[in-house]
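Below you will find the structure I want to go over with you.
A single protein chain has been removed from this complex, and every other one stays in its place.
This part shows chain A:
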Amino acid sequence: MQTSSTQTRPIQARPWAILSRSPLAGVFVALAVIFTLSALISPYFLTPYNLSVIARGLAFVGLITIAQSMLMVLGELDLSLGVVGGLCGVISGILMVRLGFEPYSAMLLAILLGACLGLINGLLVTVLRLHSLVLTIGTAGIFGGANLVLTRGVAITGIPKDVHYLGRGDLLGVPVPFIIMLVALAVATFVMLKTPFGRYMYAIGNNQAGARMLGIKVDKVRLLVFTAAGAIAALAGVLMVARLGTAQPSIGETWVLAPIAASVIGGVATTGGIGSPIGAIFGAGIIAIIENIIVLFGVSPYWQGIVSGAIVVLAISFDAVSRRYLRRDA
């Protein structure tokens, strides 16, 4: 949301009180601190190769995070996003390899399919008034099952070389999927913060009945966001196929919880109405750096889940406590 504020009487009890009014500042500071600490404790952290590994990893989870944070602002949660990414990635592979589609059209079709899957979730949520969190547990099962039926659990190999660039390539030293993620972030941020549609999203997340009272087409907005989220998730899936060079049925399995945690760290409330995709990406950045540093330090893989989970719990606890302290007098 807006980070500037026009105070007629800018009396501030504490110099850092500005943090409380600028929701992004807190998570940005946390990201900067973690980045600096990582650079200090590991000589490998700042190497171009390592940074590009982080950026490339962040690109995929980042896309899902953008999609999830859009839905969370609306007051919804979609647990099927990762599975949608996986299914659409696999289907792009089937289209290219088994059915001989032109690779880019195959990717585009898979993204359209992702939009349709998102639309199906949205229709069930709006028309039948279902709870999105519960519903998408169910649809995630269906989409994931479809993935296994189509692949029988076996990766589809032989993805045409021309699309590999989208997943593996670099542009001016920056991983291409990372750039794609940044473009998606820019578009999502512009729509959410600068257009009437975005304002409607926040209004609905704050107070759905109130939004309807103002004549906002609540269900239309919700449907569109579910659809867009599905398309973005599919984009992540097809880019992952391009990166791996094979369509793995397991794509997306790890994209469920991290994006939600990243959004919360970034200031998006699970109850809706507050936060922005930029904050969520900062949150995803924090998680990505932590996971990277755990690897650099050679923490046993058996311990990695515990360590990264504990750090997420610490991060959101710190955020909640500091926010309460800063906003108490606001």
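Quick note on the criterion: a residue touches a chain if its C-beta (ideal position, glycine included) is under 8 Å from a C-beta of that chain, and two chains touch if they have at least 3 such contacts; residues count from 1.
One rule holds for everything that comes next: contacts and distances are computed from a predicted model.
The complex includes a chain that is not drawn, and of the options "Sugar ABC transporter ATP-binding protein", "RNA polymerase sigma-70 factor, ECF subfamily", "Quinoprotein relay system zinc metallohydrolase 2" or "protein-serine/threonine phosphatase" the UniProt name matching it is "Sugar ABC transporter ATP-binding protein".
Remark: the omitted chain is touched by one listed residue; of A:A203, A:A236, A:V264 or A:I281 this is A:A203.
Of the listed residues A:I216, A:A233, A:A247 or A:I311, the one in contact with the hidden chain in the full complex is A:I216.
In the full complex, chain A touches the omitted chain through residues 1-2, 4-13, 17, 21, 190, 193-196, 199-200, 202-203, 206-207, 209-217, 269, 273-274, 329-330.
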